[in-house]
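The complex appears here minus one protein chain, its other protein chains still in place.
The block that comes next holds chain A.
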Amino acid sequence: MSTPVLEARDVSMVFGGLKALKGVTLTLEEGKIVGLIGPNGAGKTTFFNCLTGLYTPTTGQVLLKGNVLPGDPAKVTDAGVARTFQNIRLFPSMTVLENVMVGRHVRMKQGPLASLFHGPAYQRGEKAARERSRELLAFVGLNGVEDELSRNLPYGDQRRLEIARALATDPAVLLLDEPTAGMNPQETEATQQLIFRIRETGVSVVVIEHDIKFIFGLCDSVSVLVQGELLVEGSPEVVRADPRVVEAYLGKPPEEVQHDVEAAAAAEEEQA
């Protein structure tokens, strides 16, 4: 078996007394789409933060193509992991095109002085970045809005812009944090097609989502995270049939539910 493109080994994250992640292991094979589901406060976003260097895992490690990822977001991006956010985090006062070009930052070479003396190498670099950024905007289906401020875009377009910006870093792995949150069924469908097309370009994808139907229709494999622990992982069919998943999503005795709700609320608070 070839080396997986992304591998999280036994990742734990402790905030004070709260164990947000308890030994989570996840493997992403090249060219696959892996879904990560679980109730609110299960630690999904925390896990993404560990994968991208925003958090340093308390124990465990994250490997990209067999190499341990550095604990620094900028270097993780350079190594080839990009992400989007659950709460959209575009640069609000920059234009759509500029947002994507910031994503190109890591693949451009001009230092502070090169950009001062507009030499030919600088001009070429800027032009190439601009062209690539336009391609990506077209790829995600954002045409004719490149000079708008990103904060003025409709919600669904902002999500697509975030994906274009993440793709601009030339990632090997793309992490999508609730890419269809707040979308209508048509937009959700379009997003699914977009993620398939992203995979066709050779990028492997991890998706966090609450929409179970979306995840089961999209992913090659699904991991279920509950209270910081990996509950089940496997193909959509296996996960769908697992009684523990059914319980986590469809319910269990009221007193246990109450307990879960409190734990989830505490975890959310801790994260915020």
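As a convention for this text, a contact is a pair of C-beta atoms (placed from the backbone, for glycine too) under 8 Å apart; a residue touches a chain by one contact, two chains touch by 3 or more; residues count from 1.
We adopt the following convention: contacts and distances are computed from a predicted model.
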item: Protein name, per the UniProt record, of whichever chain is missing from view ("Formate dehydrogenase-O, major subunit", "TctA family transporter", "Branched-chain amino acid transport system permease protein" or "MBOAT family protein"); value: "Branched-chain amino acid transport system permease protein"
item: Contact with the hidden chain (one of A:Arg83, A:Arg132 or A:Arg160); value: A:Arg83
item: Omitted-chain contact residue, chosen from A:Ser2, A:Ser93 or A:Gln186; value: A:Ser93
item: Contact partner of the left-out chain, one of A:Val68, A:Leu116, A:Ala138 or A:Ala266; value: A:Leu116
item: Contact residue for the chain not shown (choose from A:Val14, A:Leu63 or A:Val102); value: A:Val102
item: Positions on chain A contacted by the hidden chain, ascending; value: 52, 54, 72-74, 76-78, 82-83, 85, 87-94, 98, 101-103, 105-108, 110-112, 115-116, 122, 125-126, 129, 165, 169
